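For this view, one protein chain was removed and the others were kept in their places.
First chain written, first letter: the chains are A and B, and each begins at residue 1.
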Amino acid sequence: MKADPISLLTSLGHAVTSRLDRLGLAARFAFAVFRVLGVVFLRFGLIIRELYFSGVRSLSIVIVSGLFVGMVLAVQGYEVLQRYGSTEALGVIVALSLVRELGPVVSALLFAGRASSAVTAEIGLMRATDQLAAMDMMAVDPLARVIAPRFLAAIFSLPLLAALFSAAGVCGAWIIGVKLIGIDDGAFWSQMQASVDVRIDIVNGVLKSIVFGVAVGLISVFEGFFAVPTAEGVSTATTRTVVTSSLAVLLLDLVLTVMMFRGLN
Amino acid sequence: MSERQEIIRIENVRFAYGERPILDDLSLTIRRGEIVAIMGASGGGKTTLLGLIGGRLTPSTGRVFIEDQNVPALSKSALYALRRRIGMLFQFGALFTDLSVFENVAFPYREQTDLSEDMIRTLVLMKLEAVGLRGAAQLMPSELSGGMARRVALARAVTLDPSIMLYDEPFTGLDPISVGIIGRLIKRLNAALGMTSIIVTHDLNETLRLADRVVVLSAGKVYCDLAPDDIRVSTDPFIRQFADGLPDGPVPFHYPARDYVGDLLAS
Partner (left out) sequence: MNRSQFDLAVGAFVALGILALLFLALKVGNLAGFDTGTAYVIEARFDNIGGLKVRAPVKSAGVVVGRVESISLDGETYEAVARLRISSAFRFSKDTIAIILTSGLLGEQYIGLESGGIPEYLAEGDRVMKTQSAMVLEKLISQFLFNKAAETPGQTK
């Protein structure tokens, strides 16, 4: 009978080394993708096509979610603020929460679930049916033709989606706060405008989206490209994309938030 | 018989998937214009050999020469330049599922040439006509039968008039009519375009009709390299088991196991 501590250590060691291995593979893959980016811009049609499938197709879920999140923020925010008689600050807290955090983060999470998983499944399926190998044998680089456009689509889509999420959220909050609850319309907007700074809040929110786009884009194409070429392999890769992307977005959000918003006092 | 020129030379190649050795000191020479069939037991390295010739796999030792270029040593751009003169038909066609039949065949023209749309249209229709599928040009790959898909893939593979064609199990999973069609197309295209064809296959009957040479792999090496007629009359037990489809022989029926009665009686 095997000594348990030994086999435990072995499997632990193996788990760590296999993850490091994969991380190394991912890094080399990322470099390879970046190297072909220049060439890909010449094939703008490919990028537009992927922008449609990843970005445009995510519009409805992002806008509707933004609307609902804004509404919930308004309800919750009002409930707390009215205890201190500061309900005219509702616009402020809703706008700052959305523009700084919820817009970039939630839209990235939604994108990871909807668009990125589809990209991983698509690329994984192309791998499983030898389409990538066939392209390679026809002397067309799959990295340039299949992978890079999808990666770029994520980077371009996310800032736009985040802005749409935040805008929808503010509108949702306005509907609840001003129209339904009865907060003063003028105070709602003027307080908001006094507190939301374009450079600090909005631009930083956009920067966050771009970083999320790079992370989510890379993860989705990587998992698809290296998926095991079977049905379970593609399915595993797809769920891995969603999980890893979500975790990456949240982790990066923490890092970026500390970097960007810590020194404001 | 005229001395044909050597076009592919495989020298002392070894290849392993991790721990498992697949090819062991294998050497093979293929001459221009030949149709060579590669046969052997499943998992015996046939597809690996195609991968080595096409440059998708790198041998651990040995060299693979195509027209005097050592494939594993080529840079990416040199490899891509070489691949423009090689066509490959994958096992199930590997058509791009998001493109129509027409677009699939047009793909190499669009990617590798600067031809006008009219020119491309003409060429694509000609290639489709050669495989008998010009009428199916607007269909999507999902609407095609297995045999049709493979014919489209064949049309796509020969678009740039390659000098070497690689076929990975072109007959597997097809009805007898389709097998006959593909077989005839392979032979005709090889002659018409002056190509050299390497076919990895299990289908002995069709192979014997097509090929100039039959190379049988076993244990990672070339077991024999004969003309079809010699295969038919061979008395070698391994070749006979292969040719006649015998269940037991040098390739055993039973997976290695314990004694039968002992296994049944064990509680």
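Just so it is clear, contacts are C-beta pairs under 8 Å (C-beta built on N, C-alpha and C of every residue); 3 or more make two chains touch, one makes a residue touch a chain.
Bear in mind that the values here come from a model prediction, so they are computed numbers and not experimental data.
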* Structure fact -> For the full complex, contacts between the hidden chain and the displayed ones involve A
* Which one touches the absent chain: A:L20, A:V39 or A:V56? -> A:V56
* Since one chain has been left out of the picture, which residues of subunit A touch it in the full complex? -> 45, 48-49, 51-52, 55-56, 59, 95, 99, 157, 159-161, 163-164, 166-167, 170, 189, 192-194, 196-199, 201-202, 206, 264-265
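The rule we apply is simple: only the chains that are shown with their structure count from here on.
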* **Contacting residues of subunit B [partner subunit A, same complex]** => 54, 56, 80-81, 83-84, 86, 88, 90-92, 94-97, 107-108, 111-112, 153, 156
* Please give the residue numbers of subunit A that touch subunit B in the complex, ascending. => 125-126, 129-131, 133-141, 145
